[in-house]
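All protein chains of the complex are present and in place, except for one that has been dropped.
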Amino acid sequence: MIEEIKNIAGKLLKNGDIGLFIGYGRNSLGDVIPVFIQKEKDVKTLVWGSDCFYNLTTYLTDRDITRLQEGSIGILLKGCDQKALKVLISESQVRRERIKIIGVTCDGMKNPDGSILSKCETCDVHDPDPALCDAVIGGKSTKKEAKDDFADVAAVDALDSSARREHWNRYFKRCIRCYACRNVCPLCYCKECVLDEHNPQWVSPSPSADNNMFFHIIRAYHLTGRCIDCGECERVCPVGIPLRRINRKMIQAVRESFDFEAGKDQKTKSPLTWFRQEDPEDFF
Amino acid sequence: MKIVGFLCNWCSYAGADLAGISRLQYPADIRIIRVPCSGRVNPMLILKCFQKGIDGVLVSGCHPGDCHYQEGNYYTRRRMLMLRSLLDYFGIDRRRFHVSWVSASEGVKWADVVKKVVEDVRAATEEGTRKVTGTEQIDHDRGN
Partner (left out) sequence: MGVLKPGSFFSLLKENGLLMESLVLQKNEFTKILKRAMNDHEVIGPREEDGRVYFRPLECMDELIWEFDNTVNNIKDFFFPPRQELYELKEETIVTFENACAKKRIILFARPCDARALKILDKLFLEDYEDRLYKAARDNTTVMGLSCQAPDQRCFCLSLGGSPFGTEGLDVLITAFQNDRLIISLITEKGEDIFKGKGNKAKQEELQSFERVKKKAEESVKREIRIPENLPDQFNSEYWRDVSRACISCGVCTYLCPTCHCFDIVDEENLRIRCWDTCSFNNFTRMASGENPRKNKFERYRQRIYHKFSYYKINFDDFACVGCGRCSSYCPVKMDIVEIVNNAGSSR
C-alpha cells in the first residue's frame, strides 16, 4: 500500500495539483511522525503501518500550515480521520475544493506492545469513503467491528454523585493544563479559544483539580455532537487522563437524545445548532 | 444556600412577577438574573456559577412553541439537556441544575418550581460529601 501512496502523492506534487502533501514518516528514533512534503523527490520518506495513529486532519485547520500554502493540499486519511474532515467541511472550516483526499484502508492501529487500540475495536469505518475521497487505497478491510457498548461510560454512570466527583478528581489533580488534548483535536480550531480569554476569564489557567475539571467540562461541551472519537486527545495526554471517557459520554447522549452521530456526512451540522419541535426533555 | 435563576424577560420573569403580586410564598434562596430569552443563556455562565460556589442554577423560559423570539427556547432545550447530562457525569448532581418553562400567567407554577428546586438543591447538598468547588490540587508545597 505504501508504494501506491507514494505514487499518488508523487504524481499530485509533480503535476502541481497540490503544493503540499501531509502524510506519515519516521524520525531517526523510528517513531512515526507527521510529514509535510512539498517536493516530489521527498515522497520516498512516506510510510504506512499500524503505528500511523495520528489524525492528520488537525493540520487542515492549522493556519500556520494552510495560510501561506500555495495551491491545494493533499492528505492521507484513515476512516476515523475522514469523519473529522466531514465535520470540518460541514462547519465550513475546510474548503473541499482545496484538498485532495487520499483515503486508505485501515485494519486498526496497534499499541507498541502489539495490542489493537481500543477505539479501533469498535470502528466501523475501516474502509475509506469513496464519496469523500479523491482516491482510495487498499481494498476492503477484513476487520469486523465489535459493537460499541459504551461500557467505559456506563462504569462512571453507575457511580453516585460523590463517587463520580472522586473518580474525576483523581485524574484532574494530575492535569497540568498543557492543552495537548485541545491542540491535537481536529475540531478544536478556534482562533481564540474561550479558555485563553482573560476578559472575561471563564476558567483560571492555574492547574487546581477544580479549575481543571471546568476546563474539561467546557471542552467536552464544545465538542458535543461534534466529536468523532478519534481518540487523539487521550493518546497525547502526558498524565494519562481517560479523555475518551468524557467525550464518549456526550457521543452517547447525543445519540440517545437526538438520534445523531457526528461525521457521517459532509452536510449535517452539529445538533446543538438546530432543533426539532419534538425534542426530548425532562424539565419542569 | 444560593441559587441563581436565569429568567427570560417575556415569560418567566413576568410569571415570577405575578407570583410576587399575588403574594405567593416561595423560598428566598433564589437570586434572579433577567435575560431577554432563555436562549441567551450561555452554558458557560452556568459553569461560572458553579465555579463561584453557587449551590444551584435554574434556567427558566417560555414554553417551547411560545418563545417571544420564535425559536430561542428550542436551542435552550437542546443545550441544557446536554449540559445537565455532562455536569451530572462529573458529579455535579442533576438536582443542582434545573430548567423550567414558566409562562407569564403561571405565577403559581413559578412558586412551585422554586420550592421544588430549593428542595432538590438542599437534598443534593446534604447527601454530597464535597463542596461543589474548592482549590484542591497536588500539594507540592504543603504535603498531601
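So that you can tell them apart, the chains are marked A and B in the order they are listed, and the count of residues begins at 1 in each.
Convention: a residue touches a chain if its C-beta (ideal position, glycine included) is under 8 Å from a C-beta of that chain, and two chains touch if they have at least 3 such contacts.
Every value quoted in this text rests on a predicted model; they were computed, and no experiment measured them.
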Legend entry - Among A:Ser28, A:Ser92 or A:Thr142, the residue in touch with the chain that has been omitted: A:Ser28
Legend entry - Residue of A:Lys11, A:Lys110, A:Lys143 or A:Arg177 in touch with the missing chain, whole complex considered: A:Arg177
Inset, instruction - Write the list of chain A residues that the hidden chain touches. - result: 27-29, 31-36, 54, 58-59, 62, 64-65, 174, 176-180, 182-184, 196, 201, 204-208, 232, 235-236, 238-240
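By definition in this document, only the chains that are shown with their structure count from here on.
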Inset, instruction - Can you check the complex and tell me which residues of chain B touch chain A? - result: 43-44, 47-48, 50-51, 64-65, 71, 74-75, 77-83, 85-93, 98-102, 109, 113, 116, 124, 127-130, 133-138
Inset, instruction - Using the touch definition up top, name the residues of chain A that touch chain B in the complex. - result: 156-157, 161-169, 173-174, 194, 202-203, 207-211, 213-214, 217-218, 220-221, 224-225, 246, 249-250, 253-254, 257-258, 271-272, 275, 277, 279-284
